[in-house]
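Omission of a single protein chain aside, the complex is shown with its protein chains in their original locations.
On to chain A.
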Amino acid sequence: MNARSQIFELTVEGRQVDEAVASIFHTVLFHRSVGKFQYKQEGSYSVGTIGYADVDCDFIDFTYVCCSSDDLDRNLKREISVFSEALRGNDGPGSGQISLEFFQKKKNRWPFQPERIPWEVWTVRLELIKLNNEHERQVCRERVGDMLTEKILYIAEVMNRHDYVPKMPNQSELDLIFDTSYADVQPYLFRVGFATSTPTNTSVGTTVKKLIKETLSL
């Protein structure tokens, strides 16, 4: 099965990287999380409630909404900051991309690891620019805010299409679909990956790497 892929391209100043990526990924995760399942006896379960919180950006004229889960926020921010540091480092390439990939697991025969099948990938491609003065920064704050507005509207559009999402699993298979490690929310299984060289090389590179890895793991 081919995963759906959405690609966003943004041009930002170095210090806007974390917030730009977080606003997109948090909005996606907010839509792709459900309340915590609580199983009762006889296989029935109840679904918890997701809270949400407004987040004001410091370096962008923008406010986004995320699940109010500190753990989820911490994990995501950590992944993003690794990418951000690689991108902004002294010998950084000035452009790169980071992906939020939703996948489901498929059980394999022992002793092999379960196979990960991605079903939706959100990619943010960033190009860094250098700004010379506060006026340019002010313009950039607003410009990136406007760009993110478009992206949020697009995310809402995609989320409301009747596209494939994994079926609600039985209790025994819950871990194959959802990330149950969080105490307060239950997002679909996801991982974050990034690359900080020119995007065209990267996609080929990662594909080859992935092929080799997958061959070895069999």
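Note that in this section contacts are C-beta pairs under 8 Å (C-beta built on N, C-alpha and C of every residue); 3 or more make two chains touch, one makes a residue touch a chain; residues count from 1.
Quick note on the criterion: contacts and distances are computed from a predicted model.
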item: Which of "Tubulin epsilon and delta complex 1", "Probable rRNA-processing protein EBP2 homolog", "E3 ubiquitin-protein ligase CHIP" or "Autophagy-related protein 13" matches, in UniProt, the chain that is not displayed; value: "Autophagy-related protein 13"
item: Given A:Asn2, A:Thr49, A:Asn132 or A:Ser172, the one touching the chain that is not displayed; value: A:Thr49
item: Hidden-chain contact residue, picked from the options A:Val124, A:Val144 or A:Val185; value: A:Val185
item: Residues from chain A at the interface with the omitted partner, ascending; value: 27, 30-31, 34-36, 38, 46-54, 56, 61-65, 67-69, 148-149, 152-153, 155-157, 159-160, 162, 183-185
